[in-house]
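In what follows, a single structure is set out as structure tokens and then discussed.
Only a portion of the chains appears, each positioned as in the full assembly.
Chains here go by letter, A, B and C, matching the order in which they are written, and residues are numbered from 1 within each.
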């Protein structure tokens, strides 16, 4: 007997995405220089559903993921989507993977090492061709240029978050995107800073005041000159220290 | 002296969106039959920034919003964006407004009245022409058809959430979208149910088992036949009672 | 026939709290000087359940709340708990109410008015006697004293959040707690600031550098001298602009 999912649905409506959300699984994120780090992945997995069948066999997503052991590289994720497509019998497969990436930071004066957590996401699809978008969110420090000039003094500083998404050819490390975000801000931030380090961070920040607009443009300039990157979306959000809301800027670009 | 924001930026990079996020303000959402209800709005307001100027005068967004008293109708939101565009001197203005909408529910047996909270969002832009997307998320009950057949019995039930977004001509009430979501589910849910009501809800649900795919297709059929709606995005997510993750389906359509 | 809830449970285990969570309902929060503002309340309602009965009639909570029209004052909340206690037949009733309170702010130079959203909570119980705890979370600006001295300059600033909870005799306005939080910080923050206002805020903040410890102690001093307040919990959390994590201080005191 045909399963209910495989029976004919009379409504003749194809669905863009059918699948599961919030499947957690340990995974392995690639790190610069080779190798991986263990991460806690949250997976959303989907296929397209044509107009004929009533439903999708949802348990297959969990079965595929239970066996998934590839690193979260483009080729590893492509293999996951290949499997999804063939096991679910669909033309198109989609995955969104959220995880936290740890990058090693070195304090600017003391050289003290610490690990900083950056939220990261991979959003990929196999729909005719393979598409892979890598996203990372980076905490940074910003100093307001306007308030510096207005007060003839230091202005206000705050924490901001820069989110960079890229489509690229070849290979891009998450660490590269983090460095690009940090170098476009007033200063990087660090989990571990001695008093000497803090002085350096503040001096660096005061010498490099940036609007949220500057921050996004700074990242855009860097990515514009990177031949591997053929699409990007950049956004920055500042937790303004003088107000209760945030300021924001964003750009999307396709080569 | 020119403010820093108005000075020339040499990088020649236009930004898609520059503005503020998370500005809270009491507002008024339209209710079916006329009138409004007080809501707590969270506003994100943006303009596009051309390649020449260094920045945007952020304080103007908060000033405009402080004076905003229009209801959250298409014409009220258009006036807000008109003001943003002219005060900020930009070609394009964008707004996202999140709020909670209360709809009155009547229990099916006892007739008891209660108010149910549905998250809602308005996403609008004025960029050449005016665009207005209305979104509402509706809690519903679903019964799994597959598990009914498999067990020759009741199957499992769970809470689900249906999110409907529409672009439309003329006028669409939030209450209409809520009704469409509810009638496509196994049963509506209610804040207030007596024992008699609960029996009716459960019987209704057992008689109308739906996959998440069915739920989305059911809403799509209803919107397909509604001439006012020229674009929609529908998604449904079920908090499966037999597993620790959710199932999901989505469709986007443009007439 | 006895409902299942009213039948005897043989395990002889009393439960501290049984009830409903996340019931949303429009409500009315008291404002200084009299009157109320409409708020969106999220209610958790509980009773204690003795060792004999198997369960609680959950639908009664929703029915009581559907009829609740009192303001969120101590006497209004006491009436709600009185009703819960008698309708549910329990010795003890408990309620937690989350809402957003809007306070009018006046910019320091321009005098521009705007509304600032502060998360607020009421946590009350009727268990022998009536207990009422009022909590409000206030965004503020802080400047680090340490970094000022270290750099011989401005130091770093950031947004912080001060959360004040009080038990009191008589009457305390939410606005009073907000003012106490703000006056203990380096400077208040504002939704709406002109350039002139921003200069004043920054100058004020630079003249009043505070550690998170100072902020909490400053609030404690104010509450210590307030005879109405017989218990408080104060916490402050700074979104440090130089690092990716926050700093925190807390104190609890009972007279």
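In this section, a residue touches a chain if its C-beta (ideal position, glycine included) is under 8 Å from a C-beta of that chain, and two chains touch if they have at least 3 such contacts.
Note that the coordinates shown come from a computational prediction; the quantities given were computed from them, not determined experimentally.
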| item | value |
| --- | --- |
| Homomeric complex, total chain copies (3 given) | 4 |
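One rule holds in what follows: only the chains that are shown with their structure count from here on.
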| item | value |
| --- | --- |
| Arrangement of touching chains [line / ring / star / complete / other] | complete |
| Middle chain, criterion being Cα centroid separation | B |
| Same-residue or different-residue interface between chain A and chain C, half as cut-off | same |
| Euclidean distance of C-alpha centroids - chain A vs chain B, Å | 25 |
| Inter-chain centre distance, chain B versus chain C - centres from mean C-alpha coordinates, in Å | 29 |
| Gap in Å, rounded to a whole number, between the CA centres of chain C and chain A | 34 |
| Chain C residues counted as touching two or more neighbouring chains | 116-117, 191, 193, 195, 198 |
| Chain B residues within the chain A interface of the complex | 3-5, 9, 11, 13-24, 44, 46, 49, 54-56, 58, 62, 145-146, 149, 211-214, 216-217, 220-221, 237, 243-252 |
| Chain C - residues contacting chain B, complex | 3, 23-26, 37-40, 59, 62-63, 65-66, 100, 102, 112-117, 191-195, 198 |
| Residue ranges of chain A touching chain C (in the complex, touch as defined) | 116-117, 139, 141-142, 146-147, 150-151, 153-159, 187, 189-191, 193, 195, 198-199, 201-203, 205-206, 239-245 |
